[in-house]
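The other protein chains are all here in position, but one chain of the complex has been omitted.
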Amino acid sequence: MANMKICFLDKIFKNPVVAASGTFGFGEEYNEIYDVGILGGISSKGLTLRGKTGNSGIRLWETPMGLMNSIGLQNPGVESFISQEMEKMKTYNTNIIANLGGGTLEDYLEGVRLLNNSDVDIIELNISCPNVKAGGMAFGIKSEVAYETVKAVKEICEKPLMVKLSPNAENISEMAAACEEAGAEALSLINTLNAMAIDIYQRKAVFNNTYAGLSGPAVKPVALRMVHQAAKAVEIPVCGMGGISSGKDAIEFIMAGASLVQVGTANFVKADICVDIIREMEEFLDAEGIKDITDIIGIV
Amino acid sequence: MANMKICFLDKIFKNPVVAASGTFGFGEEYNEIYDVGILGGISSKGLTLRGKTGNSGIRLWETPMGLMNSIGLQNPGVESFISQEMEKMKTYNTNIIANLGGGTLEDYLEGVRLLNNSDVDIIELNISCPNVKAGGMAFGIKSEVAYETVKAVKEICEKPLMVKLSPNAENISEMAAACEEAGAEALSLINTLNAMAIDIYQRKAVFNNTYAGLSGPAVKPVALRMVHQAAKAVEIPVCGMGGISSGKDAIEFIMAGASLVQVGTANFVKADICVDIIREMEEFLDAEGIKDITDIIGIV
Amino acid sequence: MKTSLSRIIENIKVAEGIYKMTLDVDTKPVPGQFYMVKGLNGDYLLPRPISVHDYYDGKLVLLYRISGHGTDMMSRMKEDTEVQVLGPLGNGFDLEAIKGKTAVIGGGIGTAPLYYLAKEMKKADMDIYLGFKDIVYSIEDFENTGHSVTVATEDGSVGTKGFVTDCVDYDKYRMVITCGPDIMMNKIIRTCVDHKIDIYASLEKRMACGVGACLGCVTETVNGNKRVCKDGPVFNGKELILSE
Partner (left out) sequence: MKTSLSRIIENIKVAEGIYKMTLDVDTKPVPGQFYMVKGLNGDYLLPRPISVHDYYDGKLVLLYRISGHGTDMMSRMKEDTEVQVLGPLGNGFDLEAIKGKTAVIGGGIGTAPLYYLAKEMKKADMDIYLGFKDIVYSIEDFENTGHSVTVATEDGSVGTKGFVTDCVDYDKYRMVITCGPDIMMNKIIRTCVDHKIDIYASLEKRMACGVGACLGCVTETVNGNKRVCKDGPVFNGKELILSE
């Protein structure tokens, strides 16, 4: 059987399939459905320094083969994550990635300092959050802003640092290169695409924040393009995601240059879909006579 | 019955529904299916100064609720359009919009000069084409480049000028404002989103050009957001499109700020879908007691 | 609890726009729990949350109203084909807590989960109140549980004309259990809290995961945001912060 093991940021992933941030909680609920230890890793719900209650109003909206969400980073805060969730997550026998968001640079830095002293394997810096000091424009839109943020974080970060890019970035290749230069050791992408829905009967936006994030199969072709662009723009490894719902989808991302993939929305479509995805990837490799998955990373 | 008539760039549109460029040829084929004179307008296949044979290899690829295309602007050229197609299009009793692309500024200018002397009602300047002189980066990515292009075109353009924005623009609000400042009298958006598909068995990109354009219902939430942003950023009228497949979809775009809508990919799903869309819009207005469609333009 | 394929034993129309689907399942649910249900070739993404309407001998019965595309697709599914189900999910009603005279008040399709409750609690001192707009269903089933059943329709076609909430003499009851439109439940919760009657409400929210992971379905409570799918769908009314 083909080798699916990947060494990513010096951590061994038993396979390239990671549960995506915000779609898998802290793994506990899905662990009641299947042994989440079969996954390569789990990216935690997006954490912020201080806990957040998240957004009010409608938080979910289905679109053609897509899902819009406006959860607003409801989370217990970094400290509570470390004290309440970390230990249980560690028992799952998979890599634990702490997804960290922040409204100010100071929040990011303080969050990283706390995580430095925790058991997390990797920090995934989510720069899609609105920068409260810069009028709500996300850290991940302009390369210069991202560069400064990542550089400052890198200086104090003692964990392997993966930066999660937003597809709303002005220029994804430039953004990828800027984050690499600033010291990111890996990239993950894409986060959700800015999108909108209107309730025509109520004559107002469905979401209280007007815009919300689009994910799911609908965005896969765009995500794949961006992963391909980012992977071509940098030397560091890339973790690809956006609409992955099958082993074939995952293989597309690997061929486009991703060393790992994350699965988000598809978990909702079928709760144990990651089990299928891992199996389908293995079947594909075997059927095509590919001995090692690393042989096809970025071959397109 | 509610009024659906819209005055757009001094032209009367019997309703806001326009067939989108590249999906409707020059109207002839669909006129065999239904009287295309019921439409508000028809945007022609994208024209270039000199005819083009378009791209080789696979040109179409279906994605979850989306369609990728890489036609490559196959068209007979502006002159041939004017001499061969214009007259027939004029008999359809609807507004004729000439969609004009170009690889250099000179091509755009020369194309506009030719169209100035034709019977077209509106010129839709498609700035999503790769700028051959600027290394293939489209005119519509950076606001400054778009500004210069639109300004130069506007100086010589004697027809009402609508500029069609690309969703791949770095910043859609800035882009919209830049085009308005440069003299655009209306905006249309969105063109297709850059996207990718990989044939994992052949281990190569599906399209010879690697990337291709994504359209259809999958992109609707992103398109709606961009139309909303653009409409908020300018005073000039906006023509919205991207995934519209029903009267309700069209009404969402109108509420987001579009005065007209274009229907593209949906024509392929059901050849006479524009007939349904117009009827459904009327039914919605009547059911909701809205007397005039202009009452709801941009109310969200 | 796991995602599994269940065979459709029966899928029939019981009233205009109301269908009943019977499935093979292998776990016995608690009244008030629900399943995430999805056809295999649906042209939509998310499974739909549907309550347990009844359960007997490994058979799960769902009573559902066509209220959009997903439920419409569900209504077209044929016997002997398979559906994807995940469940049972959620807390369900706390049957131990049901003591003393109890009013069970359902509105519209919100009556669906209450039948299994009434059936499982045959011995409880329970009065059933069912409110509908115009089309009624399941009334006989409820009557067969042995509890007293009061019906009201807005158009007066069956039972009392008006809102079922107006048929209830709240002070007779130690506890009220309700499921129905938000506006109805909010009214009942306010009344019960005022009258110091125990009140449990089964809520509906848009869901994605159905298991507590996505935080898409939260409702505000005095103890912070709670997940309707995992911490609910049944909540103590006193805990809820009502929207209007």
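Letters A, B and C mark the chains as written, and numbering starts fresh at 1 in each.
Keep in mind that, in the parts below, a residue touches a chain if its C-beta (ideal position, glycine included) is under 8 Å from a C-beta of that chain, and two chains touch if they have at least 3 such contacts.
What you see is a predicted model, and the numbers here were worked out from it, not measured in a lab.
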Original post:
Shown chains touched by the missing chain?
Top reply: B, C
Subject >> Sole residue of B:P16, B:G41 or B:G66 that reaches the chain not shown, by the stated touch rule >> reply: B:G66
Original post:
What residue numbers in subunit C mark contact with the hidden partner chain?
Top reply: 41-44, 73, 76, 78
Subject >> Hidden partner interface residues of subunit B, rising order >> reply: 22-25, 29-30, 32-34, 45, 53-54, 56, 58-62, 65-67, 69, 71, 74, 216-217, 265, 267-272
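Convention: only the chains that are shown with their structure count from here on.
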Original post:
In how few steps can one go from subunit A to subunit C if every step must land on a touching chain?
Top reply: 1
**OP:** Give me the ID of the chain with the smallest distance between its Cα centroid and the all-protein Cα centroid.
**Re:** A
Original post:
Any idea how many Å lie between the Cα centroids of subunit A and subunit C?
Top reply: 35
Original post:
Taking each chain's centre as its mean C-alpha position, how far apart are subunit B and subunit C in Å?
Top reply: 47
**OP:** Return the distance between the CA-based centres of subunit A and subunit B, expressed in whole Å.
**Re:** 34
**OP:** Could you list the positions in subunit C whose residues touch two or more of the other chains?
**Re:** none
Subject >> Residues of subunit B touching at least two other chains >> reply: 65
